[in-house]
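The other protein chains are all here in position, but one chain of the complex has been omitted.
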Amino acid sequence: MAQSSKIYGKQSILFENPPYVLGCGSIAGKKEAEGPLGSYFDLTNDDPLFSKKTWEEAESELQRLACDMALKKAGLESKEIRYLFGGDLLGQLIATSFGIISLEIPMFGVYGACSTMGESLSLAAMAIDGGFAEKTMAVTSSHFAGAEKQFRFPLEYGSQRPYSTTWTVTGSGATILGKTKTKNALDIVVKGITTGKVVDYGVKDSMNMGACMAPAAADVIYANLKDLDRKPEYYDRIITGDLGVIGKEITIDILREKGYDITEQYMDCGIEIFNPEEQDTHSGGSGCGCSAITLNGYVMEMLRRKEWNRVLFIPTGALLSPTSYNEGHSVPGIAHGVILETV
Amino acid sequence: MANKSSIGDVINEKDSTLRDKKYNDYVKQVTPKFSCFRNCINAFIVGGIICTIGQVFFNLFMNFGLGEETAAAYNIIVLILISIILTCLNIYPTLAKFGGAGTVVPITGFANGVVSPALEYKTEGQVFGIGCKLFIIAGPVILYGVFSAWVLGLIYWILKVLHWV
Partner (left out) sequence: MDYIKAFVVGGLICVGVQIFMDKTKLMPGRIMVGMVCLGALLGALGIYEPFAKWAGCGATVPLSGFGNSLFKGVKKAVDQEGFIGIFKGEFTAAAVGLSAAIIFAYIATWFAKPHMKK
């Protein structure tokens, strides 16, 4: 079979009919609202429980609110969405499954750790360009307290966080894609994707996620530039998910070594979302929600204003579980690249 | 430990085990460190204060005319109670962020390790939530404390039977 014209290189796709961004929603917690990007989020709430009883229910509520917000802004009803791609960090994706029940949209649950926004967006776009759906939605979330409970310590447990740790973002972001432009659609399309491989450089320190994920991010950025024969200058911004200050250094370093200087374009959601001096967040923000709300709040707005026209968005995930960590395994990373362009 | 690896060495390394090692060395270089000195001062002050508070109560109980052992027992109860109250008021975690080992090492750190998961897992029920998870941090301390004391006790008993002690 002849290779389809959509496929580029080993890992990349450029869509034939790039799907439009019809709407997007971003819901954030108190700390995120107080951060530098606070004004870009659609809805913020000072109550970390979002009027629910448990952290897990709160995260589900976040997803529900994000989906509703995206639908409202797109002027659509949930029944018009053919497929939903969603996931989160909690065991067995409970935040997503419980959060989106009321929407009654056929759903694929995806897990890409903190790279889930990129993964779900990639699949949502592929489903449309492949001709399997008219409209799709991608959603993900994370909650600081739920993530601490599952991956670290109980909230009231007294411990010092090393400088390299990140702060899990409380928030949820949803994006609706469509084959054709609608009335409320933004002038933004998903031009293509670069899917990442699992990359493991043997780092075992779960308190230094940036270093675990940086090789994966660099790998995807490199593959994207190589596959599509582009220079970093093609993009106005190259935005990673939650590498933090240490991961950022490493990513730039790796790519420089491979012959690409991305210092000019590079940005990391985890670094942008908090003010480390004032908010005591150490290496930056992390979690699915970090890249999700930065994308759906800040990045989409900058594209809408045409301040940026071409963005490579690469959320990054650390593929560990408390079990794999306790059993002495290293922490592999993954990253998913999505190319967003204005039209 | 102090091997210097540049990122170039890492990328050009073909052997994956060596590459991982070089990458870890490289990561160590680029990761900034906590100021160990500052941490130590904080740990000294916080740990010292907790022990001094213990001494205050101990002396107080001794002044009530309690025996040394009973006074020590009451002292432990009071310190644990204080730690649990401070944990419930969300003060102990803040103290721990500042004091580091100063809050981990004293018996108050143990109490914090018992009550914090109890509160966190309250939502998962009385038995499987609080009941099971109460021990996720304290359990290992109890197990290995009791086990090491048992082993040492066994040795002591043998030596005693042999009339060596």
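Think of it as A and B in the order they're written, each chain with its own count starting at 1.
Criterion: a contact is a pair of C-beta atoms (placed from the backbone, for glycine too) under 8 Å apart; a residue touches a chain by one contact, two chains touch by 3 or more.
Treat the numbers as computed from the prediction; the structure is a model and nothing was measured.
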item	value
Selected residue (touches chain absent from view) among A:A145, A:I262 or A:I339	A:A145
Of B:L66, B:A101 or B:C132, the one touching the omitted chain in the full complex	B:A101
Touching the absent chain when the full complex is considered, from A:G9, A:P48, A:G109 or A:P276	A:P48
Touch residues of chain A, complete complex, unshown partner	30-31, 48, 144-145, 148, 154-156, 159, 162, 205, 207
Residues of chain B (touch criterion as defined above) contacting the omitted chain	33-34, 36, 39-40, 43-52, 54-56, 58-59, 72-73, 75-77, 79-81, 84, 87-90, 93, 99-102, 104-111, 113-116, 118-120, 122, 130, 134, 137-138, 140-142, 144-146, 148-150, 152-157, 160
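The criterion applied here is as follows: only the chains that are shown with their structure count from here on.
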item	value
Partner chain A, residues of chain B touching it in the complex	7-8, 10-11, 17, 19-21, 23-24, 26-27, 30-34, 39, 87-88, 90, 92-93, 95-97, 100, 103-104, 109, 112-113, 115-117, 119-121, 123, 137
Residues of chain A defined as touching chain B within the complex	53-55, 149, 153-164, 200-203, 205, 208, 211, 215, 246, 249-250, 253-254, 256-258, 330
